[in-house]
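What you see is the complex with one protein chain gone and the rest in place.
Moving on to chain A:
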Amino acid sequence: MSGRVLVGVKRVIDYAVKIRVKPDNSSVVTDGVKHSMNPFCEIAVEEAVKMKEKKFIKEVVVVSCGPQQAQETIRTALAMGADRGIHVDVTGKDYDNLGPLQVSKIMAALAKKEEAQLVILGKQAIDDDCNQTGQMTAALLDWPQGTFASEVTLEGDKMKVVREIDGGLETIKINTPAVITADLRLNTPRYATLPNIMKAKKKKIDKVKPADLGVDITSRLEVLRVDEPPHREAGVKLETVADLVDKLKEAGTI
């Protein structure tokens, strides 16, 4: 066992930013918009760092796919306590078409190359809300998967994962190597402090191209249209209960 954990992090538009759609409905406006690490990826990094602090594993390697700015996201993860970064350089048109399948191919290739014992990812990104990368990575590697993890415990070469499912929790035991995807309640990510960000600048980030990993990142999907969600219509004030009953009958709810 190598004791190495691979963590995927994605650079997304900050959760607090109001998203605007481009006038031609091709995609959303990203220029000059604040970006940060996907919150679920933060949880994934935190879990890996915690495992390292408990000495269950030896090294935390963070991976991000994207243009040059993806390195900022890797730096944040390094400041949180990861050891080393890998920046998979994807730019321009390739980046626009980069989807879960392409990323999972890259993750699978890297997991093999780095001989990772575990891959931890966020359950989904808050920009495309796909919730597919972890599952696809597990499938491509033919590894067991523990998705929507709210608690993870290592037990020798096995692993106990408590999963968040509709209306409750499910506990499963899986073999390692495995793929874990982090849900919201797995842990509380630490804040990357200023001194740690400075220290993180000394940590190493390798730069690779998808082609170096032998991964084909052509997309089979085409985005037809991006629209804003429908606006909520204003409500009306009614004088009496009878009016309300009439309105409800009109709407066909009673």
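Remarks
Following the convention adopted for this analysis, a contact is a pair of C-beta atoms (placed from the backbone, for glycine too) under 8 Å apart; a residue touches a chain by one contact, two chains touch by 3 or more; residues count from 1.
The rule is simple: contacts and distances are computed from a predicted model.
Entry comment: the absent subunit's protein name, as recorded by UniProt, is "LYR motif-containing protein 5A isoform X1", drawn from "SWR1-complex protein 4", "LYR motif-containing protein 5A isoform X1", "RBP11-like subunits of RNA polymerase" or "Respirasome Complex Assembly Factor 1".
Note on the undisplayed chain: of the listed residues A:Thr91, A:Thr153, A:Thr171 or A:Thr193, the one touching it is A:Thr193. Residues of chain A that touch the chain left out of view are 15-16, 39-40, 126, 129, 184, 188-189, 191, 193-194.
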